[in-house]
Each structure stands twice: as C-alpha cells, then as structure tokens.
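Structure provided below as structure tokens; questions to follow.
For this view, one protein chain was removed and the others were kept in their places.
Chain nomenclature is as follows: A, B and C, assigned in order of appearance, with residue numbering initiated at 1 for each chain independently.
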C-alpha cells in the first residue's frame, strides 16, 4: 500500500488528495490509477508533471514498498 | 550679520560650528574668515568644498543680507 | 539560516526586528515582502498549496545556492501557505551580509528562484471562479538573469 499524493490541478481533476494504493512499482501504480480514471491517467503523464518517491524526484520506473510515498507534482506555480 | 555654518572636518579645523559674521558678500565673508584664521581660509577654498547660501548651492560670489545663512560643506561622506 | 512555511498570517516587520537583533558585524540587511494584491477586486482569495517537507527542502537547496554564491552572514525565508486574503504578506525573504551589494543580490536571486521554481501550487479564487496559476514569462526571464 503506497501512499499517493496529488497536488494542484491534479487534485482538482481526480477529486482526491491522498489515497493508499497497492502497487509494487511506479509503473503498476500508474496503470492502476489510469484504469480507474482515464482522464487522471492521461494527466499524470502530462507535460511537466514530476514524480517524487519519498520526497525525491524520480524519472522512469521505480520499485515501491508498502511505506513508499508517491507524489505527483504538476508544473509548479512558484511562491 | 550673516550666519555661518561649518560642517564635518571644517568644523574640527576651525574649532567652531556656527558664528555671526558682518559681510555683504560671500567674497567679503571669505576674506574676513581667512584674515582671522589662515588655515581655515585655505580649507574653505579647498577641493570639493561646496557653499550653500540659504540652503541652495552657489558657485562664485553672492550677495549676503543680514539674514543670510552661509554653509561651508566639505566633501560629503554619504549615509 | 531558516526556511519556514506558515498557515497563519505573519508580520514582516516583526520578522525583520528579530532578524536584525544583535547583529554588530552585519552591516547590511536586505528584505523582500510579497503581498497578495486585490487587483481591484479581481482576486478575492489566493490559495497556496505546498508539499510539506519537500517544499522546505527544495527551498533550502535554493538557499544553499545563494550562500555558495554570496558571502552571507544569514538568510531567512518565510512563506505563507493556505488561504491568503488581499493585503496579507505571502513571502518574506531577508539576507544579511557585510556589504549591501551581496545582501541585495542574494535577496533578489532568492525571490526570482522562489517565484519560478519553488514547489507551490497557487489558485486564485476570483469573481469569475477559480484558476491555477503558473509562473509568468517575466518570472522565467527574471530567473534566467542568474544563469
């Protein structure tokens, strides 16, 4: 059960901010989310969306443990 | 009796900050001060010393009235 | 050095008082305060979202860049999150150095990076509804001055 966090417009689009999802990799997590909500799935792969696993930006796939925190970060607004 | 003000190092050199001097022009005032204190006279004509009459910078000679305020302004330190 | 997020309104003056207290060797303190603009009623409320922990860490990296680039005695960054009303301060940055050029440039640099790269998501709640904001072309151009 990875903890998934959505920020900014992604949260508005999905209608949730935080969920637990059973997935052992980022790739699996993304297909589970896309299968449930195709719009969200497309947005998560959208331009400028970065992914942080345990608060570190990752590119490509990454293994997840039951304690992983996965954050989808849309383009940042700045302060 | 023009009121004469000295600032900064000129004040230290002269040993006074403010005096009344009977003079009808700036040129007369300067010769009176120089006659009394030659070092001060030289310093008042020194590089970068500006003169304000009634708080406005003047160059060259200027007439003085009994109510004139004459300030000798050595090079400014800035704030 | 301090990097803080706050949900509560803050007074930039109180922050400056604390930041300058007891500095006998500093010489120069520059600050910037960003304030939510009402834009003549067009923006009622600004909503700023951060990723707690991550956002402070990313801002901390920007702060480290500033410290590497200028000889600073200290710096602080305080940023509001949550719902912000017009007239309320959003961000306060202060830098301390021996001389004013370092203090000014580091403060300016920190603001340019905060405005264009810091992990915040910003929404305006106005009379015409809500919209998410991204950095402006000017924000990117300002930041590119430092490359």
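Please note the rule applied: a residue touches a chain if its C-beta (ideal position, glycine included) is under 8 Å from a C-beta of that chain, and two chains touch if they have at least 3 such contacts.
Bear in mind the structure is a predicted one, so any value in this text is a computation, not a measurement.
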Touched by the hidden chain, restricted to displayed chains: B, C
Hidden-chain contact residue, picked from the options C:11, C:71 or C:144: C:11
Omitted-chain contact residue, chosen from C:7, C:39 or C:144: C:39
Footprint left on subunit B by the chain that the document does not show: 5, 7-9, 12, 52, 55, 71, 73-79
Interface with the undisplayed chain - residues on subunit C: 11-18, 20, 22-35, 37-40, 86-87, 89, 98-101, 103-104, 107-108, 111, 115, 138, 142
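Keep this in mind: only the chains that are shown with their structure count from here on.
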Rounded Å distance between subunit A and subunit B, as computed from the means of their C-alpha atoms: 77
Approximate Å spacing (C-alpha centroids) for the pair subunit B, subunit C: 50
Centre distance in Å when subunit A and subunit C are each reduced to the mean of their C-alpha atoms: 27
Multi-chain contact residues (two or more partners), subunit C: none
In subunit B, residues with contacts to at least two other chains: none
